[in-house]
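Every protein chain except one is present and positioned as in the full complex.
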């Protein structure tokens, strides 16, 4: 399965951007055409190996695989997995979860 | 309900800007047309999942849903929810609460 | 009362700038017309909800409501309350108190 | 053996980039031609002497020799070992592991 | 007395610059006309309310009222007190004391 | 002996760059002519007085006198000792050791 192919390192998260798809319309959140910073809707595909606190303990992620999230368009790295564009971001770059 | 649709991550807060509306006039605070940095009046719609301190404990927010606040016009991300412009900011970007 | 209308967040302080008024002349401090950074005289109108130290304890402010202070002209956000220009600054941006 | 010739210092890692080779195709991840930041596939050749935490204890690496990883194209230093291009990066510059 | 009129906040210090005066000549330190950064001789007029360490304890100042010091010409804020130019600096901006 | 003439301060290290010499060829690592950042081969001539941790304890260096190392070409200060070019770098600027 394609989704299992890539394991992000540390506090990074693998996302599949949802651009101009039905899912975005159904979620009810539409990115405006004008404003300075326009977030992007995306689906969480894989969580990183975990962010460590000062004592080396793993800190739990605040999102889970399958969550629909908003991310900033600036930042992150773009890769293609099985010909589909994906984005790798740090968890702190995720603005919030669409419930 | 639209307001329940989006859960900001961490110390972020979802706001609905109040621009040129009656509410702004009633609040008695008018943004000047001239000066260098002009704050913007907004209503708190949803609080984030919580800012963590060094021990991983959740720190309470200083604002609550429904508060009228002033934020800097610079910073934050803009999204449309049910066709209404919203702004996602970190709590530290909120200048204060209009009582 | 207008002064009670706005509660600054965290270590922020609401000030009313004193520009070209009798109070400024009486205070005996005159801002020079030339130099690189010219501070501005202002009156403390409202203190923030409080700066927190690392343990979450509230740290007392070093100024109090009614103090005449000098602030840097750069930095801070400008708002109008009851048609009077006010400035919101962080306490660390206050240079000192005029006794 | 060429791979044993260079020991990276601290949290650095020696990588051999996989550019336009069969291995990259078999891995199923293709770097897009367009987007702002394009990661690069690479193989882990040698781990550094180890990242130290505040108490001077060595922290284990999250990758191992032989792992296929994605790295940002920006950052890192390029050297030739036995006429083959290699890259030296810090572990935090590795985006994730291709499983 | 004019000198008592202004109390600097925190680790700030109120200074009276000594420019082209007899005092500067007597001190034996002459600022060169050429070089990149030219410090300025000044007299300490008032100490701040005190720099706090991490535990909130007050840290003693390394200069005292009446000291002749050298400061960088860049940095600091300039005010006029009783028609005399003064400068407000942080203690760390003082290069040293002229004995 | 020339090598004993200079003692670097703190975590600094004195290096003698190996440019276009037999030693560089024998080491088997050749710096490419093209890429963005090209490291440089060098020999460790003298270690600094030691990096201190937070408790003031000396932390051991990860390289020793005589090691062949790779350093970034950017950073460091260049001096001539007995007419031979040397470079002073911080240990963290050393990419790794050539075994």
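Note that the chains are named A, B, C, D, E and F in the order they appear, and that numbering of residues resets to 1 at the start of each chain.
Methods note: a contact is a pair of C-beta atoms (placed from the backbone, for glycine too) under 8 Å apart; a residue touches a chain by one contact, two chains touch by 3 or more.
Just so it is clear, the model here is predicted, and its values are computed rather than measured.
Q: Which of the chains on display does the removed chain touch in the whole complex?
A: Checking the complete complex, the chain left out touches E, F.
Q: Hey, which chain E residues sit against the chain that's not shown?
A: Against the missing chain, chain E presents residues 27-32, 35-39, 53-54, 59, 62-63, 69-70, 72, 91-92, 94-99.
Q: Against the chain that's been left off, what residues of chain F make contact? List them.
A: The list for chain F reads 2, 4-10, 12, 14, 48-49, 54, 56, 76-83, 85, 88.
Operating definition for what follows: only the chains that are shown with their structure count from here on.
Q: Same or different, please, for the chain B to chain C contact, judged on whether over half of the interface numbers appear on both copies.
A: different
Q: Would you mind listing the residues of chain D that make contact with two or more other chains?
A: Residues 54 of chain D touch two or more partner chains.
Q: Have a look at which chains touch which and call the overall pattern line, ring, star, complete or other.
A: Here the contact pattern is a line, an open path with two ends.
Q: Could you list each pair of chains that touch, in label order?
A: A-B, A-D, B-C, C-E, D-F
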